[in-house]
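Structure below; questions to follow.
Every protein chain of the complex appears in place save one, which is left out.
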Amino acid sequence: MFEDIGNLFQGFSVALQPFNIGVMFLGIILGVIIGVLPGLGGANGVAILLPLTFSMSPTSAIIMLSCIYWGALFGGAITSILFNIPGEPWSVATTFDGHPMAQKGKAGEALTAAFTSSFVGALFAVIMITLVAPLVAKFALKFGPAEQFSVYFLAFCSFVGMSKEPPFKTVASMFIGFALAAVGLDTMTGQLRLTFGFEPLLGGFDFLIAVIGLFGIGEILLTIEEGLAFKGGKARINLKVVIQTWKELPKYWVTSLRSCLIGVWMGISPAGATPASFMSYGIAKRTSKTGHKFGTGEIEGVVAPETAAHAAGTAALLPMLALGVPGSPTAAVLLGGLLIWGLQPGPLLFVEQKEFVWGLIASMYLGNVVGLIVVLTCVPLFAAILRIPFSIIAPVILVICAIGAYTVHNSVFDVVMMLVFGVLGYILKKTNYPLAPLVLAIVLGDKAEENFRQSLLASQGGLSIFWSNGLVSTIMALGLIALFWPLIGAAWSRLRPAPASA
Amino acid sequence: MDRQKTKNVQLREKNAMTRTISSLSLTAVAAASALCLLTSAPAQAAWEPTRPVEFIIPAGTGGGADQMARTIQGIITKHNLMKQPMVVINKSGGAGGEGFLDVKNASGNPHKIVITLSNLFTTPLATGIPFNWKDLTPVAMLALDEFVLWVNAEKPYKTATEYVEAAKAANGAFKMGGTGSKQEDQIVTEAIQKSSGAKFIYIPQRGGGAVAVQLVGNHIDSSVNNPIEAVAQWRGGALRPLCVFDSKPLPYADKIADGKSWGDIPTCKSQGLDVEYLMLRGIFMPKGVTQEQVDFYIDLFKKVRETPEWKTLMNEGAFNTTFMTGAEYAKWVENEEKRHADLMKDAGFLANQ
Partner (left out) sequence: MSEHAEGAAGSGPSHRAVEAGVAIAIGIFAAIVIYGSIKVGTGWGAEGPKAGFFPFYVGIAILISSVVNLGLVLLSKEPDHLFAEWSQLRMVMSVVIPTAIYVGFIPFIGIYIPSMILIGFFMRWLGKYGVPMIAAVAIGVPVAFFIVFERWFLVPLPKGPVEYWLGF
């Protein structure tokens, strides 16, 4: 333990070398740009910039790449809040309250809350990595297909059953998402399905295409219909907003802590940042005193998903370092990087490459501090974007959306689909179909199905595999509780007619 | 500036040498031009890319093909082997079908190359996607990827024979994990079943890394991971290699774990498991390109193979470093296609079966 702390300080001295600090700033700025541009995801960005780092030392290289990753995590929130376009999958849940806040003229507050929460989540995860890395790494190994499925099950259950929209519309919306997720190659049988011999459908529907269309283009169409201006142009654009928001944030420490734990768990398991953000938002909505106001611009609705997403994104690096298993696509690309620099990820990395590992961990602390400083100083700048006249910003957003849709698979067909989803998003929103369940189902649908079928293969068809050990049973039970929470809540309040003034 | 020019000329000289058999007169010309430094380009100036080269990966980010392609991109950038940038693009949809169709439809485009794995054969056969390797121009075989039978190190099996006996005794309850369905890992599994008579439940996963972890976590009983996918877990003492699916032991003598090297792993054949399988890691171009253009890339990859980074990768992943080009390569691919068609037909993996 003491030795570890010594190593960490050693790591700080490596990360604090002027060259490495410079590399950190560069990485964060590139990362924010990557996070802002939809389609250019963290994985993509890191992969693209990987060759740049071959001439650096492994430690500088991983500092740069992990900073790109932090930057992308920070950056994903910006377009979600300002334009309702999630630049990254895990920022979808941030749009639910972040964008309404921006529409109310509180873009600065929303951005500050998002960035600060991201920082808190990441910091929590890094501390976990520093203190309990080997222990936590073992935990990740316990997740076989059945356990993975139970995690997705929990993610769905904690998010569904709480929307205000008519239940059958929610069901329709979610199952449309599942159907879209099923298009393309079925991993389990290696067969094509629902493609009807149409080549552009081979790759299936990427979730980003749907999100850019449903949320981004749909929002522009709604704005056009209601008049020709983005609301929220009067957002305050000075740095005072940061301090004021900070005064408000400590109130939500319970939500914050819960989201940190959810995030770290999901990052390690490794289900990833996206289910973490949805799950955290869903649970916060249920347990918050102002839960009924979620979706109208509650700051807590920004804190919950952002904290969880960033904690998960950070924690996902742990299994990569300790086991050589990537917890996220970005981690997978970083893993490739390790090999090229002549380092072998895996159980021995902590022993054989102390300088590298602790340099990386130290850079996680410093990178996030640098990131927070960079993005917070830019809050006024970002908020000022909303003051650009609609007639300029709208077509530019259309172009960004088209580029984003194209870069996902380098396919023009995706751009066409984006527009189709845009019109669909407009109509569905106006007819009261909730869009979030659809998106959640596209993101997690095929993975959940895959794990479900892997489990059944392993058990030769027996459903009892989902109750076969303590871990999987607990998660499944949590899922069921979450699913029937409204009923349980109703029963509870009947038992205790006068609820204690909570 | 002058030095730069000399370097270019020398480079061209090198190209020319490797290209022609009767290189004497050419070398003389090149040497002469290198000396006087006045003539800008010899008449036989080799073709060079005039715009960024797209490098298609018919697989997702983070996998074996992706790692190799990105290493190549890094090597080319670092050593300045090409004037135009190389752009790596993943097109993994439909088990890579998306990427192959993209190259097929780019007929005549010399600025597009694709790295292939066994899905060059398995994808069209298993899914019926309208594509065949004959729609492409073979450039070069970079290496062959080995397959190794792995078990969890906590398990008592020390040899493949012991393991197969245990699998037989378990009466089909043993689980074999692998990447994808009806692809190389499942083909190897089928071949093991056929050769040994043991039955396995094959559980497809998304990628080789995930398979190795499932094996470490004891969620499956064995895997046929490529060396690079499982080496970290071997070194960490979590996995044990039992045998390699090649005709002779691997030529790598560096100690990896427990005082053993890749070379110490016996062949499966010597263990009574008569299965051999190697996976192609090769480069193709679209149809309708000129021989000059193909030669440029052959030469490029020859230079890549000379770099220390490439050698590290080969060493790390215990690759079989056979290099082939031209007719020899095309012939090899043709044989391999037949072999896959037979294997997959036997296993019932064909799309229209």
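Think of it as A and B in the order they're written, each chain with its own count starting at 1.
Criterion: a residue touches a chain if its C-beta (ideal position, glycine included) is under 8 Å from a C-beta of that chain, and two chains touch if they have at least 3 such contacts.
What you are looking at is a predicted structure, and each value in this text was computed from that prediction instead of being measured.
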Omitted chain's touching partners, listed by label: A, B
Identified contact with the non-displayed chain, of A:Gln10, A:Ser57, A:Thr189 or A:Ser468: A:Thr189
Touch criterion as defined above, residue of A:Leu40, A:Ala312 or A:Ala362 at the omitted chain: A:Leu40
Residues of subunit B in contact with the chain not shown: 50-52, 54, 85, 87, 89, 181, 202
Hidden partner chain, residues of subunit A it touches: 33-34, 37, 40, 44-45, 48-49, 166, 168-169, 171-172, 175-176, 178-179, 182, 186, 188-189, 191-194, 196, 217, 220-222, 224-226, 228, 389-392, 394-396, 398-399, 402-403, 406-407, 410, 412, 415-416, 419, 422-423, 426-431, 433, 449, 452-453, 456-457, 461
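As a working rule, only the chains that are shown with their structure count from here on.
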Euclidean distance of C-alpha centroids - subunit A vs subunit B, Å: 33
Subunit A residues touching subunit B - in the complex, by the definition given at the top: 43-44, 47-48, 50-51, 54-55, 140-145, 184-192, 195, 199, 202-204, 323-326, 329, 332-333, 335-336, 339-340, 342, 344-348, 409-410, 450, 454, 457-458, 460
In the complex with subunit A, residue positions of subunit B that touch it: 60-62, 66-67, 70-71, 73-74, 77-78, 88-89, 91-95, 97-98, 101-102, 126-129, 175, 180-183, 201, 203-207, 209-210, 212-214, 216-217, 219-220, 228, 231-233, 235-238, 309, 312-313, 316, 349, 351
